[in-house]
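Apart from one protein chain that is not included, each protein chain of the complex appears where it belongs.
Order of writing sets the labels: A, B and C. Residues in every chain begin at 1.
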Amino acid sequence: MNKKLKMGMVGGGIGSFIGDVHRKAAGIDGMISLVCGAFSSSEEKSITSAEAIGISKNRAYGSFEKMIKEEAKLPEDERMDFVAIVTPNHMHFPPAKMALEHGFHVICDKPMTLTLEEAVELEKIIAASGKVFALTHNYTGYPMVKQAKAMIAKGDLGTIRKINVQYLQGWLSTALEKTDHKQAAWRVDPKRSGIGGALGDIGTHAENLVEYITGTQITELAADLSAFGEGRTLDDDGNVLLRFANGAKGIMTFSQIATGEENNLGVKIYGTKGSIEWYQENPNELVVRWLDQPKQVFTPGGNGGYPESSDYVRIPAGHPEGYLEGFATIYRSFAKELLLTKEKQPSAQHDFPTAKDGVRGMKFVYAAVESSQNNARWIKM
Amino acid sequence: MNKKLKMGMVGGGIGSFIGDVHRKAAGIDGMISLVCGAFSSSEEKSITSAEAIGISKNRAYGSFEKMIKEEAKLPEDERMDFVAIVTPNHMHFPPAKMALEHGFHVICDKPMTLTLEEAVELEKIIAASGKVFALTHNYTGYPMVKQAKAMIAKGDLGTIRKINVQYLQGWLSTALEKTDHKQAAWRVDPKRSGIGGALGDIGTHAENLVEYITGTQITELAADLSAFGEGRTLDDDGNVLLRFANGAKGIMTFSQIATGEENNLGVKIYGTKGSIEWYQENPNELVVRWLDQPKQVFTPGGNGGYPESSDYVRIPAGHPEGYLEGFATIYRSFAKELLLTKEKQPSAQHDFPTAKDGVRGMKFVYAAVESSQNNARWIKM
Amino acid sequence: MNKKLKMGMVGGGIGSFIGDVHRKAAGIDGMISLVCGAFSSSEEKSITSAEAIGISKNRAYGSFEKMIKEEAKLPEDERMDFVAIVTPNHMHFPPAKMALEHGFHVICDKPMTLTLEEAVELEKIIAASGKVFALTHNYTGYPMVKQAKAMIAKGDLGTIRKINVQYLQGWLSTALEKTDHKQAAWRVDPKRSGIGGALGDIGTHAENLVEYITGTQITELAADLSAFGEGRTLDDDGNVLLRFANGAKGIMTFSQIATGEENNLGVKIYGTKGSIEWYQENPNELVVRWLDQPKQVFTPGGNGGYPESSDYVRIPAGHPEGYLEGFATIYRSFAKELLLTKEKQPSAQHDFPTAKDGVRGMKFVYAAVESSQNNARWIKM
Partner (left out) sequence: MNKKLKMGMVGGGIGSFIGDVHRKAAGIDGMISLVCGAFSSSEEKSITSAEAIGISKNRAYGSFEKMIKEEAKLPEDERMDFVAIVTPNHMHFPPAKMALEHGFHVICDKPMTLTLEEAVELEKIIAASGKVFALTHNYTGYPMVKQAKAMIAKGDLGTIRKINVQYLQGWLSTALEKTDHKQAAWRVDPKRSGIGGALGDIGTHAENLVEYITGTQITELAADLSAFGEGRTLDDDGNVLLRFANGAKGIMTFSQIATGEENNLGVKIYGTKGSIEWYQENPNELVVRWLDQPKQVFTPGGNGGYPESSDYVRIPAGHPEGYLEGFATIYRSFAKELLLTKEKQPSAQHDFPTAKDGVRGMKFVYAAVESSQNNARWIKM
């Protein structure tokens, strides 16, 4: 019998957006079972969440420290296999470090840590631990993102010369943080978010997405960050010039004050032979333009898709998959790798974001802030 | 502790499209756990599937009869709560009847049965059983479908006058049934599909969708069915004139030989004050046109949505939900109703398709076939 | 010096929608000059229009009879070359007949005539006259329509099996004819429109478009026409089953009570190898789906277009052409043919709708009305 991997969760009590997303995403493919959680720093609230979620209240803890210690004492076939960290940014490093040091694998929300220093340290801890670590840059889980990546890797688009990326949201257009809105509150608070606002929250997704798809890296950037919301100390909007290792140039724009936008992450990438365009809000279409052929539209599992993409499609073409499925793909690849590790087999190089991506993300945040503080001076990454 | 409902499955062995969809859909909201299955008529294959899926091989059965009998003997807190039937059409009625008669609730794929007679009989059996029965007309689970339904129910669009629906697929454009393609094979076989081909497979979805959204019913129809594929005895394409109880007129077109189409179910419904347009392949947009205001586009959880829609949204606006989530909504509503029944509480009228929809669907199939056999004569439904 | 062809207009005084369209369309390519007009049955109003338009008041007439007689007396290099008829339907036949019989070529708005009898007679008169006659089924002038036609003619899509067409407008959703709205008034008046309402006005466009693109013809139809507007005697909505000479089946839906729709003419045509989809409101995209390749999107003058299409493109790809340009293409092809006739050269078979299309359109109207009066019985065309 193919037993499910056992997940413990840090954060993500009932009412949390991202905690629920992680639970649903972990559940879709039937490989993972949530068995315990430190859902809140209040044990009582943690138990309430556990009951609502449907797990035993004996496995609800009031702190991640307690969860890790107690679970470590349980028999191997009972205790959790890995920890999912879904807290605000300042609470990523501590539980990740402790879990790894107690022999647990870790899957963590992004950005990886509060500071670049933490990110660098965590990467070392992970390497030393021999455990599997995944970072939920979930947008890389979409089949059409994988199709774009495969097309570029195979040279279909020729040499990449222009890379534009946008991540536009409008939910902080008003002073939501001054209402009773928990997510807004910590997002605008440097103590919990770090030195980046929208930059850390969504800019890192944009950075990760273009580096993932193109296979090249940002070498330097010039960023003009703004805090339009009154009283905000962290950026809620940014425009960035980009230069890439392969000679490409690009531009990034991100915002949480782009009124009326919901979650409009999109990329346009131009090569010498062709180009791609993709938007997260309509994720099942990949537009490909060619030098001398009509424009094409690829779909998940549809005609002409590469195995690198179609292997990640769960249902036939025309049956749209969404955000949760893309997120689930990260969980599934992490789970497959974890199973190999558990069985002491060699890695199959399953495709999911790792500590390396996490460090890149934090370097990006630090470079952009430094640039912006210097009136958009070029900063190397 | 909020224990999960226990599901047993009939059909849906590894490699089945719809079995996997049911499993994933049942799993998303964390309310249901698959505990047993008669995944195949071969016990050996059933066990193989059970192992791949990750359930105990003791609970893998070689027939639905055996599953129902054996499970009924288990202690109440161990045995399955309900049966999910995911077999071809001819195998819907027998397991549904037996399960209900042994005290199990049932969720069944559509169309409800092989024949109209079976559908009428099953409706009676369900009523007599006091059990919960759901039919997976999954497209009614999409939030934007529920938004459309709510807008019409509230009178926002005025009196409905015109109802157009299409369901276009191309997967049977070639003679796929002559290759080693299981799904194509039973779809074109009257013994397993019944008297409707594309009509029963997707026409019933179209019929169900427009009746669900508009709240009115088809009273008569004139159908021109075709079997374009060489040697096919069942229709693979159809065009239908529709008249509705409220005076509206309409048109339906469905096809499985619409080359290049993936799963293009769409509706356009026109009232005296406004109209709606929705497509399943891009399910997170509902276009609403008005008599004297600019066109609007509603999104799940977005501005202006009614609670009747937004209550069914799992993640914030802009984070697309897809086919599995819509399907999961049917499972979740069924599960909620089942829990009430288990706890002997009154029904909360949770919104999911039932036997009534199943009988309508079979009446539609029979009326369309009779009409088409009489050169598209009007047939009352 | 390449002198411009001289146009006389019947109807189309200032304030007329379609008269202005004809003038602008005739003007775009610089081959035609408006020199005279019977813009109104009031000579005074006709002069007012002439002055506003910028032509000599000496060439403004109070009746088409007078215009034709007076112009015929002018020297050849001064008098009009052809008549453009832009009046309501009941005033198409009389001026067309008289103009042809006085040696003038004719371009006429659709439907060709008030009655089928007139259409048949006019076709004979045209043939006998040796003059050029064009019917402004303007939608055939769009480059992407021509691309679709060429692809089908070349067999790119294989055998055509399914033909769906819609023409949806909402401007008669309310009782506009009871306000001071001239166009609505004559459109709902059988004396001026004929036996078809929306059927004649836009249904004929839909019929013409699918026969033009596919090269096959409707052989029989079953129509369910409705007059939703209170007190209307002519249809304002219709749904039609179609059967074609080549074995294809299809469906047509048209409406002028489709609330919120502007001018939504669209076709979906499916062959054994591929299919096309095109909408007039976004005329510069032709979606082509294939059996085994990704969906393509063709654009006017863009990659992969056939000369049969790109020859009709005025400006580079990405510079949208619209309704007036499509209309102008009819005028230009008519003008080229007319020049050949003038110079007594053989026809170059320039591509524009003729009397044959006009007779088809009237037959369609008559068949649909007869079918609808017989409860959607099949009527041969």
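Going forward, a residue touches a chain if its C-beta (ideal position, glycine included) is under 8 Å from a C-beta of that chain, and two chains touch if they have at least 3 such contacts.
Remember, it's a predicted structure, so these values are computed and weren't measured experimentally.
Among B:Glu78, B:Glu117 or B:Asp292, only B:Asp292 touches the chain left out of the display. In the complete complex, the hidden chain is touched by one of C:His319, C:Lys342 or C:Lys356, namely C:His319.
Note on the undisplayed chain: of the listed residues B:Pro88, B:Pro111, B:Gly302 or B:Pro320, the one touching it is B:Gly302.
Touch with the chain that is not drawn comes from one residue among A:Lys131, A:Lys295, A:Lys336 or A:Lys363, which is A:Lys295.
Across the entire complex, the residue among A:Val145, A:Ile213, A:Ala258 or A:Val313 in touch with the chain not shown is A:Ala258.
If you put the missing chain back, the residues of chain A touching it would be 157-158, 161-162, 164, 166, 168, 170, 173-174, 222, 224, 226, 228, 237, 239, 241-243, 249-251, 253, 255, 257-261, 268, 270-275, 288-291, 295, 375-376, 378. Against the chain not shown here, chain B presents residues 288, 290-299, 302-305.
Panel shows chain C; residues 1-4, 17, 20-21, 23-24, 27-31, 34, 51-57, 169, 171, 260-264, 280-284, 299, 302-303, 314-325 of it touch the chain omitted from the view.
Operating definition for what follows: only the chains that are shown with their structure count from here on.
When chain centres are defined as mean Cα coordinates, A lies farthest from chain C.
Chain geometry summary: the mean Cα position of chain B and that of chain C are 43 Å apart. In terms of their C-alpha centroids, the spacing between chain A and chain C amounts to 55 Å. Within chain B, the positions touching two or more other chains are listed as 260-261.
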